[in-house]
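Here the complex is missing a single protein chain, while all its other protein chains stay put.
The block that comes next holds subunit A.
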Amino acid sequence: MSVAELKERHAAAIEAVNDLRERLKQRRQQLLDADGHKLHSFSLLYYLAGYARSLGRSQVTFGPTDLVCCRTLQGHTGKVYSLDWTPERDRIVSASQDGRLIVWNAQTSQKTHAIKLPCAWVMTCAFSPTGQSVACGGLDGMCSIFNLNSATDRDGNLPVSVTLNGHKGYVSCCQYVPDEDIHIITSSGDQTCVLWDITTGLRTTVFGGEFQSGHTADVLSVSINGTNSRVFVSGSCDGTARLWDTRVASRAMRTFQGHEGDVNTLKFFPDGNRFGTGSDDGTCRLFDIRNGHQLQVYYQQHGDKEVPLVTSIAFSISGRLLFAGYSNGDCYVWDTLLARVVLNLGSVKNSHENRISCLGLSADGSSLCTGSWDTNLKIWAFGGHRKVI
């Protein structure tokens, strides 16, 4: 290139740089919030917390007797792996290493059903929206449906009403599509999620797998959007979470990167525009589904000790609290806005004696149920004085 040409390019480059500098200056001036507070350039890892703090929000504080264990549900003889509430009437179904599902009346602590499973290696369970059926799945690769109103057989066992067969790997998680008992979504070690029609027992749609793009490793969890049941998210050993529309099987709507380990658990935020995840990397994260942003990371340093894995999460009904169970027995209550741990249910009076493997909120958000490897379930509620604003 001649000197003259180089000089031309040089002039053009100076113009380009000046233009970029000007655009940046204007952008920075625009980045003010409604009250005129200038936003600092927070790392996107801690963005939400930085934002909330810059607006002067103070963290949630619990007194020592505020969140208490008010029921202990005893009956399983093995580790509890999964639990689910009914949408109404305070009933819970739990699945255990002892090869049984138990249906509880959480108010009275009584067991209404104890279901011996055809395959003892159960990993997940779910209550149907009407409360008339429960579903479970596990190492047998099948999802079994039990109608709670059907007659027991000669041995006093509740028979399986429908078997959903088709996965080529274990069933890690299942959730009914809200509002009807007809459709259920499962996630599997075969790297797919499947939407099933329970009335026919057939697969309606397969998400991912060998013929379409999707997860590249075992899928460990699903969560269906409570405000738009055509949308669900899945978490996988490939370290990603993916957002799916049930009408589109060919590819995920969005893939969320960030975690550095298996995504063991995920739950939609109450308003359906965000979801939380929990991972083997010891962090929980909050993602926005509309723009793919990772809004916040929830992580507490443990010094030199091994980082505990996140096993399960749930949001309180406003989304202000994130409950997270860890492999070391901790159950942190995170203030989601300020990204601080405000309580550890793993170290209070009457806490579980082993890892918390599953947790879930009651439909009205008034209580949290935790299930543990110590074979028990516990119900936690707020027993302190409430201040109304």
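In this section, a residue touches a chain if its C-beta (ideal position, glycine included) is under 8 Å from a C-beta of that chain, and two chains touch if they have at least 3 such contacts; residues count from 1.
Just so it is clear, contacts and distances are computed from a predicted model.
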If you look up the hidden chain in UniProt, what protein name do you find among "BHLH domain-containing protein", "Probable cinnamyl alcohol dehydrogenase 9", "G protein gamma domain-containing protein" or "Electron transfer flavoprotein subunit beta"?
"G protein gamma domain-containing protein"
Among A:Ser150, A:Thr216 or A:Ser366, choose the residue that contacts the chain missing from this document, as touch is defined above.
A:Ser366
Per the whole complex, from A:His10, A:Lys168 or A:His302 the residue touching the absent chain is A:His10
For subunit A, residues touching the missing partner are 3, 6-7, 9-10, 13-14, 16-17, 20-21, 23-24, 27-28, 30-31, 33-34, 39, 41-42, 44, 47-48, 51-52, 55, 57, 60-63, 66-67, 69-77, 98, 100, 102, 107-111, 114, 270-271, 273-274, 288, 290-291, 293, 295, 316-321, 336-337, 350, 364-368, 379, 381-389
